[in-house]
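One chain of protein is taken out of this complex; the other chains stay put.
Per-chain numbering from 1; labels A, B and C assigned in written order.
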Amino acid sequence: MSQLKAVILNCSLKTSDEESNTDALIEKFTSTFDKKNVESEVIRVADYSLGYGITDYTGAGDEWPTILAKVKQANIVILASPVWLGEKSSISKLVLERLNGSSDETNQKGQPIFYNKVGGAVVTGNEDGAKKSAGELIFGLAQLGFIIPPNPLAYWVGDAGPGPSYIEAEGYKSEFTRENATMASHNLVHLAEMFQAHPIPTEGNAS
Amino acid sequence: MSQLKAVILNCSLKTSDEESNTDALIEKFTSTFDKKNVESEVIRVADYSLGYGITDYTGAGDEWPTILAKVKQANIVILASPVWLGEKSSISKLVLERLNGSSDETNQKGQPIFYNKVGGAVVTGNEDGAKKSAGELIFGLAQLGFIIPPNPLAYWVGDAGPGPSYIEAEGYKSEFTRENATMASHNLVHLAEMFQAHPIPTEGNAS
Amino acid sequence: MSQLKAVILNCSLKTSDEESNTDALIEKFTSTFDKKNVESEVIRVADYSLGYGITDYTGAGDEWPTILAKVKQANIVILASPVWLGEKSSISKLVLERLNGSSDETNQKGQPIFYNKVGGAVVTGNEDGAKKSAGELIFGLAQLGFIIPPNPLAYWVGDAGPGPSYIEAEGYKSEFTRENATMASHNLVHLAEMFQAHPIPTEGNAS
Partner (left out) sequence: MSQLKAVILNCSLKTSDEESNTDALIEKFTSTFDKKNVESEVIRVADYSLGYGITDYTGAGDEWPTILAKVKQANIVILASPVWLGEKSSISKLVLERLNGSSDETNQKGQPIFYNKVGGAVVTGNEDGAKKSAGELIFGLAQLGFIIPPNPLAYWVGDAGPGPSYIEAEGYKSEFTRENATMASHNLVHLAEMFQAHPIPTEGNAS
């Protein structure tokens, strides 16, 4: 068995010189990955200059290829987003659009290149919108060819209305959110191990 | 001016012999309606036997015509729903389907029959999903021909995970939710008065 | 290996004495299941009298337990829905609510009872709304504990506006829809076989 790798794309609207509530919840995942000997990297997408378009390269200055290369090498890919207006961030949609730019690419067996990778979602916000956000990220990944484990997400949001976010609100004290992060992170590893050992057969899905 | 009327369809999964958290938030609206001299009625949809289908009558035993008659007489229509699995209730979707069964009907001027009626939404749940639910109810109403006022909704949900709902959690203490209910209920009345006095002209929208 | 079983819940608003467009697309799946020696059954949910509520039994007359028993025995579960107003049917939401009524039940290992089952979606409509519908069905299944394979859905819709549905429009001639049905049905079987042979380990997900 070769070393399993996880990449987490934090689609916060803030660059990494600012603290991200979503990062704080992501740590629950990376600590499981450490324990299970899965190498992991968190990418703050806002740090990169990304062009718009359904393509893997939009031209000079586009830094998406750096991110895409890491996604291609990963066994586990997590899309992480804050909630704004009850929806996932614009940057997380941009990431789905850019991933879609590789949807015609195939692996050596003729399957879409995201096959045998396992996908999940992490969402934080000060209030309502986590499931809508996570559901769209999860479904986007499934359409692109990722495998989705049971209970593939963890989220935290406060009650209705403006208010403190995950860190300030001490969302990490939520037993529910902690349990979800435990389930999701372990299930991502369980399935990544399984599909590394037993890749999806090509019947019906290879061109 | 004739008397303005409001009908609120509470799409709780429970019949009216059980307490509804959504009803408790609806009261914020009916108290505004009382104050503004708008006659209002709350209908617990689960009390009625409703058939399935995109039609105004599904046959013997279908009690939808009773509800539809009240909607037709109302100037203000509010769809109210609990949140389950981060989504509006099945009964609230059934109500949209049944309203859609009248979408070809026109008023005396040849406009869709829901023109000049004003629509809003009320949502409660123990956790995440209010904006997704309300957004779908609001957009459904707009597609059917209702006018949507600014800030057309009020909702309350608790923080992430299982927990108490509106009544037990004392959601009525939320300043945010109270203010939203005040804005939404007044804006519904403001626009209902305006469109009773100045109906939408027929240019471009009448058959 | 014991015989694999698939159950497809057709959430059409029509009972089985009427032709269902969704059924016609489901046949692409059952023909794969036949070929791969997976026993399958299509259930027209509207034929059953189902109560409302987040529970596995709503009381006398509730026929959900008959459906639930079949879901429990299945390795593959497909939720199939028509599109109305750009959304999945009310009956499909009712099915998610009823499945949610078993979310606290665990298998012998302490995992949620839907673990090791594989989920997918089929959607047909005369126009727009398939991906929203399928996405919500897929995400609902994932939250409940089902595994989602890559490309877990097939759908057909016509172009914008009213028009003929799948059968009349000869949607079965769509190469895109046929290929999706082939991918989805095979991937459902591939993963069902894999998780029958190698169930998900309990670390992190069992109570």
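Rule of thumb we're sticking to: a residue touches a chain if its C-beta (ideal position, glycine included) is under 8 Å from a C-beta of that chain, and two chains touch if they have at least 3 such contacts.
Bear in mind the structure is a predicted one, so any value in this text is a computation, not a measurement.
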Residue among B:D17, B:E175 or B:E203 that touches the chain left out of view: B:E203
Listed residues A:K93, A:K109, A:R178 or A:H198, member touching the removed chain: A:K93
Residue among C:I26, C:A46 or C:A130 that touches the chain left out of view: C:A130
Touching residues (missing chain, whole complex) on chain B: 32, 112, 114-115, 131, 134-136, 138-139, 142-153, 182-183, 185-187, 190-191, 194, 198, 200-201, 203-205
Chain not shown, touching residues in chain C: 85-86, 127-132, 135, 155-162, 169, 171, 174-177
Residues in chain A touching the chain absent from view: 13-14, 46, 52-54, 84-91, 93-94, 96-97, 100, 136, 140, 143
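Keep in mind that, in the parts below, only the chains that are shown with their structure count from here on.
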Maximum centroid distance from chain A, chain identifier (CA atoms): B
Chain closest to the middle [Cα centroid of all protein chains]: C
Where chain A and chain B are represented by their mean Cα positions, the distance between them in whole Å: 36
Whole-Å gap separating chain B and chain C, where each centre is the average of the chain's CA atoms: 30
Multi-partner residues of chain A (at least 2 other chains): 131, 135
